[in-house]
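One chain of protein is taken out of this complex; the other chains stay put.
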Amino acid sequence: MGVTVLQPYPMPEGKSGAYIIDHLGKRLLSLGATHAGQFLVDCETFISTPQHGTPTRAVHVLHNSECPASTFSIIDNGTGKQVALVADNIFDLLMLKMTNTFTSKKQTKIESRGARFEYGDFVIKLGSVTMMEHFKGVLVEIEYKPCITLSYCWEMIREMLQGFLSINVGKEYPSYFTTQTIMNAMGQQQLHKQNDIYEPMDTIKQYLEQFTNYRKHVQMHSAMGGTVGPVMMNTVVGMGRP
Amino acid sequence: MDKLNLTLTAVKNLRSSVRQCFEQLADGTDGEGVEESRNKFVHDFQDRFGAINSQLREVEQLINGLQVPATAYHLGNTTFLAQETSQDRQALYPQLVNSYKWIDKVHDHSFLAFNNLNQNTLRRSYNYCSQKRQRLPFTSFNNDPDHIDKLLSEINHPPHTSYKVLRPFGSNAVAIVSISNVLKAAIVFKGVLIEWVTIKGYDEPLDHDDLWAESRYEVFRKVQEHAHSAMLHFFSPTLPDLAVKSYVTWLNSHVKLFLEPCKRCGKYIANGLPPTWRDLRTLEAFHEECRNS
């Protein structure tokens, strides 16, 4: 498991998602990368039924085809505390045992799927994000397998991203690695994750961050257009980051 | 035991008498209806028959006198006599042919290997000095465990590097070197000489029982290739300690394997790999393609 960076691809005006993916894929192949299968990352969010005195809790359940035997889940207790868990796939069935307390928000089921490329020790995934069958955007995932801390190989990853995405990527570390806030016994703490040893959970958290952005986006649109009822309004899940 | 022997002899006697008796019966009379010879024949037969009877009685008596042995007799290989002896059903022949072929092959290969190894002048650990040119024997492969320990502890290593010395093959040392969170290397010593180096990623297992498996990552396989050529470069049988020290210093420069751009082209990635080559003298980083041009 190496360091992975997730980068949303800015959508140019008037281009379809399929076109962008095709374009990027061709560029990768001409660079010397080889096509190596498909991938899928999906996310389903369960919301606790409102009870007196307790804030609404959200359980995000994610899967990554790169770790096919694991289910990743992150609980957000509504007050900014998050707990992450990696479990066997059976965890999905256990969630179904709690349907009286935690109900799935089917409307916000979101996934990123697409082709997987390999270039040397790099793995590049071009994912098109869809929510309820609607296209939302393009997420580019890039993994450098031999390295386990971002601070060692960020410049390499940045060069790769700039090389074939031809977008400007800042010199500073991606926001996920710099503004990680966790709560523990000592209260809130800022962690600088760029020096930590990378774990599969970090990939999942980055996906959740991006997925949440896409969901917020939907809500903003619907709030402006006023076409979607209040059901959708409730679906935005706080990520504990102001 | 004596009793048993007596019984066995009695059984043997009985068997031979019975056999003689039947032989006589089979031969029949010699004359043509001569009364005398016929009588003699019957008489002989009765004699033999009587002898058989008495011998049979003797055998029975002896058997009754035998004691049941407390433990089973150990019969050695004779126990196998009762088993199937037909060659076709034992499938011995194909096995025999196979093992013969094996031995033949082993013989051939070892002969070729022996010849090849003798021709190889690059032998580093062993020096078979011919008697004509008697030289001072090298001390570099002399095996003094304390010396290696002392040597490795003397190498002033940066804080991000750690050494662990194992001796899985008797007195020869294997040093497992972890360089920061970047890579792990196993250096196999023969005396003070470096025999082999394996480079692996930080998250890959590197145990003393699996020192020869290659890394699953392309970059570390490439680094290992370079590490081998550097090993030959630093090889110095006259100053073995210095060779080890400078080699380890060179190896330590890989701490910035992913952090340094190529000195020549200024880029990080070429052909999907970071600059994997470190200059032997200046320790500067180069892509494999960039170092000679």
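Order of writing sets the labels: A and B. Residues in every chain begin at 1.
By our rule, contacts are C-beta pairs under 8 Å (C-beta built on N, C-alpha and C of every residue); 3 or more make two chains touch, one makes a residue touch a chain.
The working rule: contacts and distances are computed from a predicted model.
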For the chain that's not shown, choose its UniProt protein name out of "DOG1 domain-containing protein", "DNA-directed RNA polymerases I and III subunit RPAC2", "Mediator of RNA polymerase II transcription subunit 18" or "Tetratricopeptide repeat protein 8". "Mediator of RNA polymerase II transcription subunit 18"
Missing chain: touched chains present in the view: A
Missing-chain contact among A:R57, A:R158 or A:K205 belongs to A:R57
Of the listed residues A:Q7, A:T45, A:T71 or A:T130, which contacts the missing chain in the full complex? A:T71
Contacts of chain A with the absent chain, listed as residue ranges: 37-40, 42, 48-49, 54, 57, 59, 63, 65, 68, 71, 73, 75, 77, 81, 83-94, 97-98, 100-102, 111, 113
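Criterion: only the chains that are shown with their structure count from here on.
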Chain A and chain B have mean C-alpha positions lying a whole-number Å distance apart equal to 53
Seen from chain A, its contact residues with chain B in the complex are 1, 32-33, 119-122, 144-149, 152-153, 155-156, 159-160, 163, 197
Complex interface listing, chain B residues touching chain A: 181-182, 201-203, 217-220, 257-259, 261, 267-269, 271-274
